Structures are given as C-alpha cells and as structure tokens.
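One protein chain is absent from this view; the other protein chains keep their places.
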Amino acid sequence: MPQTVSRPQLSDAGRQVERHWKELAAKRRLYTLIGVGGLVFALSASLWYANEANAGKFFDRLPHLLDFVSWLVPSDWNDVWRAFLDLPTPNADGTEAMSFEGGRVYLTESLYVPEYVHKMLETINIAILATLIGFVFGFVLCFLAAQNTAPSLVLRAVVRRIMEIFRAFPEIVIAGFFAAVLSLGPIPAIIAVAIHTIGALGKMFFEVAENADMKAEEGLRAVGAPWILRMRYGLVPHVLPNFLSYALLRLEINVRASTIIGAVGGGGIGEILRLSIGRGWGAQTIAIISILFVTVIVVDQVSASLRRRLVGAEAFSPVA
Amino acid sequence: MLAFKGVTKRFGGKTAVDDISLEIPKGQMVGVIGRSGAGKSTLLRMINRLAETTDGSIVVEGVDVTQLKGAALRSWQADCAMIFQQFNLVPRLDVLTNVMLGRLNRRSTAASLFKIFSDEERALAIAALERLGLAETALQRAGTLSGGQQQRVAIARALMQQPRVILADEPIASLDPRNAQIVMESLRDINRREGITVITNLHTLDTARAYCTRIVGMAAGRVVFDGPAHALTEAAAREIYGANGMEEAFSEAITSTSLRFPTPAAHAAPALATA
Partner (left out) sequence: MALALSPAEFAGIRSRHPLVFQRSWKKRSVPFLVVGGTILYVLYAWWFFAIGAVLSEGRWDRAGAYLADWVSYDVRPTLRFKGEGIEVTYPRFNVLGDNPDPDWVRQVDGRTVEVDVGGARIAATPDLVTITHAGETLEVDLSTGTPTAAEPVPGWAVQKEDEVDADFGFTGSVEIKANRVAIEHRFLGWANFIFDPNSPFFGRSTGEVISLILWGDRLDPDVSNAALAFDNFWNNGEWQHGDVYAKLLQTIIMAFVGTVFAGLVAFPFAFLAARNITPSRLVNHAAKRFFDFQRTIDGLIWALFFIRAFGPGPIPGIAAIFFTDIGSLGKLYAEALENIDEKQREGIRSVGAPPSAVQRFGVLPQVLPVFLSQALYYLESNTRSATIIGAVGAGGIGLKLLEAMRTNQDWENVFYMVILILVVVYAIDGISGALRSRLAGNDHH
C-alpha cells in the first residue's frame, strides 16, 4: 500500500503556533551556531597565539618529545631506589647527578631520613598546617558571613569581601611578599596556601551554614542563649561533619598546591622536582615522581574514606 | 501579669496581628485558637521576641518587653520558654544535653561553650526528664526519638529554664492523639503545680476546651472571642473559624482525645505523678 503522508490541515491558531515554533527553533539554532563558531574561533586564535608566544614551536618540538622521555630513563634502574634511599651508587662518576648521599637528613649519628622523604614530609606539613589554619579561620568567619547567622550586616559585608579577596589573590604574590620579609622557604608557602584556604573554605562553610536547618537555632534563641552559644549548639553540631568533609577535600587540593608553590621557591618536594627535571636527572626524577604519586594516592584515599564516614555518599558531590 | 496593649504586626503591607489588647493574669492556661493564618504564631512569637512588634507594647510586671535589648532581652527570653510545633531540639545532641541547654542563659558562656555542665545540672535535667517520663532516653540522641518524645524533651528543656511563662506554638500539631494527650497534660500539670502561665496556640477547638481555662479566638489578626472555655458557643466558634472553617476546627483526629477523656485530669500519665 502506497504510503502518503498528507500535511494535516491546521487551524489559523495552529499555524501561528507552528510558525512561532519554527522561528524559535531557527533562532536557537542560530545562537548555538554563533556560540560554537565563537568558541572555535577563540580556540584557534588562542592556539595560534599560544604557539607564537611559546619559546619552542609546537610542531618543531613535537618530534623531540620522546627524546626527552628517553633522556629521563636512567641508565641503571637500580639507581631509582638508591636515589630514593640516598644510598651510594656504583655508577657514581663524581658528578652531583650521581651522588645521592648528599641530601640525607640525619636524626642521630647513623639514622637518617632520605632527602625525598623529608621533602615530601615538608610539603605534606605545609598542606596540613595551611589547611588547619584555613579551617580555624574559615570556621570562625563563616558564621559572621552567612546570611542567616551574621550578627551584623556591615561585618558580614566586610568578611565576605575579605574572603573573596583571599580567594582570588594570587598565591605567588603572598608567598613572594613573605619571602621578601622572612626569606625564602616553607613558611611563606604556608602563609600563601593558608590565606587562600581561608577564603575558599570560608565561602564553602558559609554556604553550608546558609543551607542549614535553623530550627535548633531558633529554639536556642527562644531560650535566651547568646549568639555564640546559638552558633555552638544550634549550628555547629549540624554543620561540623560537612565542614570537616570540605576541609579534607581542601587538604587534597592543598597537597597539590603546596607542591607547586614549593617549585616557585617554597621548598619541599616541588622544589627538588623542578631542579631534578631541569637538570635532566633521570633516576632522581623517577624517584621523586613515585613518592609524590604514592603520597597523593594515599592522601586522597584516606581523605575519601574519612569523608565517607563523616557524611556518607554526599562526600562525593562535585566541588570545584 | 502579661498585658498586650494595641499590639500590631505588619509584614510589608499585610497585617498579621491587628491592634490586640489583652490581659493575662499570672497562672492562667490560655488557649489561642483560630484558622490558619489568623496570626496566632505571630502573636506568640512577639511575646518572646522571635518576632518584633510593629506597634504597641507587651508589658510584663511593669516592663515593656518589646523594648528590651541585649542581655535584658535574653534574660526575658529565658523567662518565657517557647515550645514549637517542630520541637526545635538539636537532633545530633543527646537528650540530656538538650535539656540542659535550657539553662544557657543562666550560666557562664565560657563553660557552656566547652559543654561543661555540673552534676547538679545533670541531676536537675534528669529530674525534669523523669517528670516527663523520659529519663531512660537521657543518653540517646534527640533526633532518634519519636515526635511525642521530642516534644516532651522540649518541655523538659522549658522546665530547665525556670520560666515565668510557657509559650507553646501548636505543640501537638505534628503528634498522634496519644502523644498529643500526654503533651497537653504535661503542660496543664506544669501550669497547675508551678503556677506558670501557659499560653498555647491550638488548631482545634476541642483540645482548647478540654485543657484551657481561658480561650482567645483570633480571626484575621484580631481577637474575636475571649472568655472561659464553656462560654465558647457554636456561634462564637463560627465567628472564629468562619462558616466553612468549622469543619477544619472539628475534623482533626485530635478532637477525639477530648471525647474519649472527658475529664483528662483523672487520667494523668503515671510518670507525671512521680516528680
């Protein structure tokens, strides 16, 4: 049977609806097209500019990408663990590259901590201390900043601005400024990461506080409890698990942040990684990357399991 | 004595409470009834300043409580305990602590901040819980209790406040009849024995009739009835609830409690007798 699809007869109103729909669809398609076109253009222009601005050109350097990888492979794989444990290598040739013992940190006459372990510990401590400072200040400030708990509007506006600036202020400038005052080293890094953490955690915390159930707080207000006790009993028990969970997430981020700020002069594993890659030391680089890799995995796993215990599946809701 | 003088509350252009003047002598048990939106909650919340008045004053023993500030305000709030429909406990804390929180206004803030309570206070909290038949749950998390139990914890907390007035905003609206009865009886027991003034909002007529000595009926923010329970005639009820609101006033399950227990005083829960 021949199939004919006849256009259904539409009433006037129906035709109008159909026309509108078509117009809308066309408009939407146009917007999508403009959006995608704009994106493609911006992307190509950016790529072209990035290539222009770069010291080495992408296509010139691309064939040599693997040269570098081969450069990294140590001549003797055993050197990797020797470098890791600061043990002397039979391949020593008198150069700094092949003398692993130099970085030992002696605890007693004969007991030492290998350099990379010590540096990794330094980076982790930077991250933990910065997270701790950020947590304490973020915790105190968030109740002043949340709309439903702020005791004063002026204070709330001020605290929010401070948090925004702390969050957006470039970390290297804070680190650089304190390095100028305190000399290079981990303490400027701690301050820089901590200040950013105060801003970042503070914001997350006050958002949690704003979503908190205020019934308990109202109950305590009716009891005549002062502000600080209303926060202590009306809000803290409710929000603390979430706060801790966010702080753990932040710790994961801060381990990475302290590594990278270390590379800019903040000490720790980042700094020696930069030196090691810069000098093309294969065995050391592999040793450093391995310890960094393992540490990040351990921190992430421990933090994830703690967060799961604190807030259950919620712990994995996406946070940027 | 608690005196409302021309108390008014407006939310934007809407008048929730409209020029109310009332006098409530010490020791009365007052039921405030009215349709949803009549302004009952607002009236109660203005007494202990969870809501601010727009106009008028509420005078308690010569002090206009609507003008209080800071520590004096909190001290007044401690003097008039509030019981909420949703209990408003701290669900993550244990029952005992929740009850002791009733004393927050009367003790050192620093000690409270670190959750340091004396054995004396513990004993008092237990005594209050025993009176409401809940001492066994003292170490349980408040959030794990049933609604009726939570409301009794809230009443125990109110007792810890040593209040002069207890305000209850629909204390039984989310409870089943059995629990509703226990809660209402507890309130009446406190009113009778300690002579604490109790002002309670109630949704339904019969509960009010059964437990309150005086009934205030509100409609559209105004007092349209004020008198003893037995004076609340059907005509008066019609004025409070409106012609088609009568069903709402009588149909609630809670109505049956007062029918089953025409003289509830005789059936006081055993736990109440021990205190």
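All chains are identified by letter, namely A and B, in their written order; residue positions are counted from 1 within each chain.
Here is the rule we go by: contacts are C-beta pairs under 8 Å (C-beta built on N, C-alpha and C of every residue); 3 or more make two chains touch, one makes a residue touch a chain.
Given the structure is predicted, the values throughout are model-derived calculations rather than measurements.
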(request) Specify the residue from the set A:Gly38, A:Gly56, A:Pro88 or A:Pro151 that touches the hidden chain. (result) A:Gly56
(message) With the missing chain put back, one of A:Val117, A:Met163, A:Ile261 or A:Ala283 would touch it. Which one?
(response) A:Ile261
(request) Can you work out which residue in A:Leu47, A:Val73 or A:Val158 touches the chain that's missing from view? (result) A:Leu47
(message) With the missing chain put back, one of B:Leu89, B:Leu124 or B:Ala210 would touch it. Which one?
(response) B:Leu124
(request) Tell me where the left-out chain touches chain B, residue by residue. (result) 96, 114-115, 119-120, 122-124, 126-127, 130, 135, 138-139, 159-160, 162, 190, 193-194, 196
(message) Which parts of chain A face the unshown chain closely enough to count as touching?
(response) 39, 42-43, 46-47, 49-51, 53-56, 58, 61, 64-65, 68, 121-122, 125, 128-129, 132, 165, 168-173, 176-177, 179-183, 185-187, 190, 256, 259-261, 263-264, 270, 273-274, 277-278, 280, 289, 292-293, 296-297, 300, 316, 318, 320
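One rule holds for everything that comes next: only the chains that are shown with their structure count from here on.
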(message) So the centre of each chain is just the mean of its C-alpha atoms; given that, what is the distance between chain A and chain B in Å?
(response) 50
(message) List the residues on chain B that touch chain A in their complex, please.
(response) 48, 50, 73-79, 81-82, 84, 86-93, 101-102, 104-105, 109, 112-113, 154, 157, 161
(message) Applying the document's contact rule, which stretches of chain A touch chain B when the two form their complex?
(response) 215-216, 218-226, 228-229, 232-234, 237-238
